[in-house]
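Heads up, one of the protein chains got dropped from this complex, but the rest are sitting where they should.
Chains here go by letter, A, B and C, matching the order in which they are written, and residues are numbered from 1 within each.
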């Protein structure tokens, strides 16, 4: 179904080239300030039409708040947020009506439903993530309000960034990274040297009409000990669910991730020690191979995870495929395209992480 | 919460050294044959006390079917399955009562609940997976019945195996692997050459009182096109959720996974073609980098994913840690232990995959 | 939360005098025809501004389909339906801002959320039922499509009508009642003699600025045997849940209802017999005291239930109450009002019944 979360519950709707995309956010506590302008920053980041390396869609995403807010404050009732689609040019897609684009969802949707909106990906389009980003903005408000911090760099606030493009790996310290550094270049990689290489690589791939994949790393600091449910809704399980629900994701890993294979238990175990913090003794771990989660529950260390995105399926080279009536077909596509999805994915990863964490906070009774 | 699934719904209960561990399986269709002996094979595989490289717990897991079955057939009502814990020796754990074992859930549970069963991990113990394996047996019945196949190697039936231990990577073709090959050696790796190396490595690690991690790969063949929900419950999202809900997992990847970083879009896209199959034309893809899932929905190709398990946290070397009253403590543990969890994890991965797929099948209306 | 249903899942949003009220309908099967004009009939019935005995709100409810429909067919994706509020006159309500109207939700919302939209009831307003009626239209489509009937009087289609106003009880045979008869008078009571008396009574109550309660009876014919879940989601339990979620309801009863108190078991039991129906033998019951549900599951007889609605709380007489700052206050209200809610409630009961039944049909796998 199209709903995610237990107590902070997000229901998205909308096709890429239908009337609108939107989201109903249910469970947001009453009394938070919320207005249309709160959404601009993240929606603009998601769009980033200013950048030469990203997607062509030039719409201004104008948010309408249809419900749940009164005199600038949330009411505790469901918040419906909507953005109209302005850029619908069905004729662009008419010729794709009966063709299954390789590694897209055209074939599987057609088989599952017997019908699909063939205009630009329909429901499977990345345009659906506009809804997630809007819900993420509300989730971030919940996370700040929870702990009285409010700044996007303090409090529980996920910060995501590009860790890898192709084989170019950035060197970033999750403990000190800031949103400002992330936004300092168009590829959203806070290691400026690696960023430069990534941009060059993406441009060269783009010239060939091809695409390249990458890794988004996300760090969540200031998470209180105790978030997460012990068995099926372990924090890493709900975060993995959220990440793998994003288009183009191929995998997700926490803390040491697949890298744990090069360590023995004696190296991998995170030793506990006691730290003085603002006059209080707190338990911390010397290393953070666990990625901030032990037994499915946050342990007070930064939560760190990485999501890998494949090279985008829309390429500008000839491809062999089949049509709806099972005929061979050589597909060619034109126009501009997204040579690498990760700079944009950064914003969506952040939004989904915020949604998951807000839900776990409310489950703890933290929101009341 | 302790429930997983929408229509095939699994609720587990039980602490490692409490009275029993068990599961209520709700939503299983009526009329399937089910008896106590159906559980023996997978529970024995999970236990594998016969093997020199695995865990010491020697209990015979005797299943009781408390409800939901009448005259050997499922009733459509909830099936409660229970195994009593016979091996409870609380005195073994008494000395761990106030100590937080590194990279275990002791600390986080204590913080979250203010109380924990300190006898052998309590709810966070791998013993909870007995419940999942039992539910998995029922799920496999559903999957076979669905499509009238019934053999564990045909029909929709997940087959899992050890793909990697430390840096030893096996060479296995997911398309041809069989359960028999998997079970042909104690490490459950169907590449016998790699298996030998793995066993040697595990033994050498074990001698040092240390542990090592590994990767379980799982392939699901004969999946019909159309399983999975398009947005939040994409097939890869629910499978990732299930995998990351297992103890000791650090990451999960589908199809090409993190390996997609070395390909461009033109190489990674899976080209469609039409194949004759039993006199019918079916759409297939030449490569399977997508791992059988496109747009979150199965495309008829084998589903392939890998889950990485960290080196087990229980090691037999001295470790620095802290106690409940925040004192430094040097921890030493004795006895036998599990030097590598993946041979056992194979069975649990299979069970969870079966549970996820059974749920998606029932959502399709396939179970009625 | 603001979501109802398991597989046919309805999420409503919107405050009475906010931007809009609407609903996301998730789980509607693909391929059903659906367009804006499908909603007009039931929304007009709900509004019934034409009638002298009902509410003053004169807005034309113009539905927008924001998603889920393509070229006039449902896509299987979430359908967002919205109606903008045109009649927002906050100044009318300004003076009620700090006053708790007796038997309204003003006090409880203020206490629960610390904030409320005091313009005309906000989220607690009957305006929210516009969303339910829209969802009900989609649900009726599902119910017709299921069984290939399509006419609103045949197939699984709930028909509701006014059974009682004050102490005036109509004489209606649930087996033969039709929508046409229901709509033949403004009080929606198919017993024309009783209808006349009801209208007179309502008018006389209205003249005094007072209100009166009534009972809506609903019959659902052509329900297949086997709908409903055996324990917690018995058909009568989910229907009761739906009915008691409507504003102003005080109770609900099935079949013989509270009337069962005047019968002994020997009189109340519904004897089974075998009937020939279109050449097939079917099991029916001679009486229908069970109201079509036995053990929580439909038995093939018409489902019959009654919901009682209290006299509307908005009256035009002076009332004692308190303000937000706990001062005594004498409340007077002006304008037109709804002297009796049941003629309008008929439409909403029908919609909710359709939603519940559509959900149970899809749970049976009937929708695929």
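In the analysis below, a contact is a pair of C-beta atoms (placed from the backbone, for glycine too) under 8 Å apart; a residue touches a chain by one contact, two chains touch by 3 or more.
Just so it is clear, the model here is predicted, and its values are computed rather than measured.
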Selected from B:123, B:221 or B:268 as touching the chain missing from the view: B:123
Where chain C meets the chain that is not shown, the residues are 1-4, 12, 100, 102-105, 107-109, 111-112, 123-124, 128, 164, 166-167, 205, 208, 210-215, 225-226, 228-234, 236-245, 247, 249-258, 260-274, 281, 283, 285, 289-291, 294-299, 308, 310-315, 317, 319-322, 326, 328
Where the missing chain touches chain B, by residue: 1-3, 9, 11-15, 18-22, 24, 26-27, 30-31, 64-70, 73, 75-80, 82, 112-117, 122-123
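One rule holds in what follows: only the chains that are shown with their structure count from here on.
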Could you work out which chain's C-alpha centre is the most distant one from the centre of chain B? C
If you tally contacting C-beta pairs for every chain pair, which pair wins? A-B
What is the identifier of the chain with the smallest separation between its Cα mean and the overall Cα mean? A
Using CA atom averages as chain centres, what separation in Å is found between chain A and chain C? 40
I'd like the Å distance between the centres of chain B and chain C, where a centre is the mean of that chain's Cα atoms. 46
What positions in chain A touch 2 or more of the other chains? 1-3, 12, 112, 123
